[in-house]
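Then we have chain A:
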Amino acid sequence: MELFGLYHYWTFAVLLMIGFYAVIAKSNLVKKLIGLYIFQSAVFLLYITMDKVDGGTAPIIQDGVTGQVFSNPIPQVLILTAIVVGISTTALGLAIVIRIKEAYGTIEEHEVREMDHRVA
Partner candidate 1 sequence: MSLAGHLPILQVVVPLLIAPLVVFLRPRGLAWAAAATASLLAFLIAVTLTGQILRSGPVTYMLGSWPVPYGIELHVSPFSALILLIVTGASTVALFAGRRSINMEVNNDRQPLFYSAWLLALSGMAGITVAGDAFNIFVFMEIASLSGYMLIAAGPDRRALPAVFKYLLMGTIGATFYLIGVGLIYMMTGTLNLADMEARIHGVGELKPILVAAGFITVGLALKAAVFPLHVWLPNSYTYAPHMVTVFLAACSTKVSIFVLLRFDFLVFQQNLVAHDIQFATVFIPLAILAILIPSVSAMFESNLKRLLAYSSVAQIGYIMLGAALVSVTGLTAGIVTMFNHALAKGALFLAVACLGTHFLQLRIENIRGAARHMPWTMAAFVLAGLSLIGVPGTAGFISKWYLILAALQEGSLGIVLVAVVLISSLMAVVYIWRVVEAAYFGIEKEGLQPAGEAPLALLAVTWITVLANLYFGFFPSLPLTLSTEAATALLEHLR
Partner candidate 2 sequence: MDFFDIISWILFTTGGAFVFIGGLGALRLPNFYTRLHAASLTDSIGTILIMTAIMFQAGWSLAAIKLITILGFLMLTSPTATYALANAALLSGMKPGKPEYDKEGY
């Protein structure tokens, strides 16, 4: 079952790269923000892949049942925080994109750069 474990890590690497590529190569600002969101979501996958234990369940300790193997709770706590960081960054980025649209009339980065060069 070695391949199955590595598959999780390789998906994380591929998703990271898709997001990273979208942020660098795309010129539409909203597409860049979506790429950034994919980039951050990939990291969640890395953390949650760590917490799996064979035969374990979600770390909720029922009173009656004993001898139950639980998955590791700490990466879940960290990722709860990271998800909210992701949406906060996306929300602020969207507000900036809306302001750019109103100030420049476009949300394509190369057009914004040309308008700045023409003025400067």
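Candidate selection criterion: all candidates are chains of the complex that A comes from, given by their letters.
One rule holds for everything that comes next: a residue touches a chain if its C-beta (ideal position, glycine included) is under 8 Å from a C-beta of that chain, and two chains touch if they have at least 3 such contacts; residues count from 1.
What you see is a predicted model; the values in this text were computed from it and never measured.
Here chain A touches just one chain among 1 or 2 in this complex, the one numbered 1. The touching residues of chain A, counted against candidate 1 in their complex, run 16, 20, 23, 29, 32, 36, 39-40, 43, 46-47, 50, 74-75, 78, 81-82, 85, 88-89, 92-93, 96-97, 99-100, 103-104, 109, 112-113, 116.
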